[in-house]
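Apart from one protein chain that is not included, each protein chain of the complex appears where it belongs.
Showing chain A:
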């Protein structure tokens, strides 16, 4: 896994209080990792802070899985 993926995974584990093994690429924040809508807003904020990027609401709404997050961030930071 890439550095971005590792950092994303760490944030998810911290914020959602889930076991690391459950945070696989295909995992959905809400369906698989027990997040609610407020958790996902906070997750996106944590990603913004960690990677120094701004994720617009329209883009944030499409970030539903671990892979979505990693892909978006990779593109955003170039």
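Everything that follows uses one rule, which is that contacts are C-beta pairs under 8 Å (C-beta built on N, C-alpha and C of every residue); 3 or more make two chains touch, one makes a residue touch a chain; residues count from 1.
Definition applied: contacts and distances are computed from a predicted model.
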(request) For the chain that's not shown, choose its UniProt protein name out of "3-oxoacyl-[acyl-carrier-protein] synthase 2", "NADH-quinone oxidoreductase subunit E", "Dipeptide ABC transporter permease DppC" or "Ferredoxin". (result) "3-oxoacyl-[acyl-carrier-protein] synthase 2"
(request) Go through chain A and note every residue touching the omitted chain. (result) 15-17, 38, 41-42, 45, 48-49, 54
